[in-house]
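A single protein chain has been omitted from the complex, and every remaining protein chain is retained in its original position.
And now, chain A:
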Amino acid sequence: MSQATVAIRPARGFVLPRFLTSEHPFPWLAPITAVLLIFGVYPLLYALWLSLHKRNPATRISIFDPEYNWLKILTDDRMWGAIGHTYLYTIVAIAIELVLGLLIALLLDTDRRGYGVLRALMTLPLVVPPAVTGMMFLLMMDGSFGVLSRGLYATGLLSPSTPILANSSTALTGILIADVWQWTPFMVLIMMAGLRALPKDPYEAAAIDGATPVQAFFKLTLPMLSKIIAIAVLIRGVDLFRTFDYVKVMTEGGPGTATETLTAYAGTIYFKNADFPYASTIALMTLILVVVTSSLFIKIFKVRF
């Protein structure tokens, strides 16, 4: 910024190089580029460098051994389990949140009185810190005094001998419930914006042709919303893939490794084993999977920002 003010002052024989004037993008973009390079790009290269080392847990010394971690990760059953949980969780959560979000958006999308308040209330879950959301549901799912658990016991859907989060076959569902609660409003908001932007004419034409509202939804609304749905799914999917907060506070990846997502697994290796090279390898693998999956998605569904 100081360069810019210098540039406009009639300098005494000194002219600033053009790339330092405010006509050039350099002074505007240099600070943010520096931050992104120092805190974003450099650590990524550093992580790659770390992953090429083998750490001896006894001596705490890391030696250069480029293949060690990358071969280990391919045969690591726990890693494959984490990949499986992450994909399963991501796909199921997106499906539920999208369908619920669309239905609730259709429900709340009206000019009638009072619905504005309902729409505003619907956005509140979005800004609860995810760690706090995890705690809320941990409390409600407590095996002995949790209100949700007791409700499920009363309806017979769940037995007190197998609490949701302590049972390896239902623990992931428990975490999913917290996620769906927090992020369905995200889909609702985006779908409502999409619905409001839709043109009215096709619906009038369809009504004249005698189409039912359900037909109009599938033949008109869904196709016209597809671009927005693709963007919403991409953004949500990338965030779901890095799920950590709920897992950390609700189950710590347990029971056993039943709810361990990729980020949670990397966290465990870091905190419990202090194996920094291997934690970096898992983290980089997560990045590779995100890049590959989201690129495929962008290609297949032709997403454009």
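The rule is short, and it goes like this: contacts are C-beta pairs under 8 Å (C-beta built on N, C-alpha and C of every residue); 3 or more make two chains touch, one makes a residue touch a chain; residues count from 1.
The definition used in the following text is that contacts and distances are computed from a predicted model.
One chain of the assembly is not displayed; among "Succinate dehydrogenase hydrophobic membrane anchor subunit", "Sulfurtransferase TusB", "Maltose/maltodextrin transport system permease protein MalG" or "RNA polymerase sigma factor SigK", its UniProt protein name is "Maltose/maltodextrin transport system permease protein MalG". The missing chain, though absent from the display, is touched by one residue of A:P25, A:P57 or A:G156; that residue is A:P25. Interface note for the absent chain: among A:W181, A:F217 or A:F301, the touching residue is A:W181. Interface note for the absent chain: among A:L71, A:L126 or A:L296, the touching residue is A:L126. One chain is missing from the display, and on chain A it is touched by residues 1, 4-5, 7-8, 21-25, 28-29, 31-32, 35-36, 39-40, 42-44, 46-47, 50, 104, 107-108, 110, 112, 114-115, 118, 120-140, 144-145, 147, 150, 181, 184-186, 189-190, 192-194, 196, 228, 231-232, 235, 238, 241-242, 244-245, 248-249, 262-263, 266-267, 270, 276, 279-280, 283-284, 286-287, 290-291, 294, 305.
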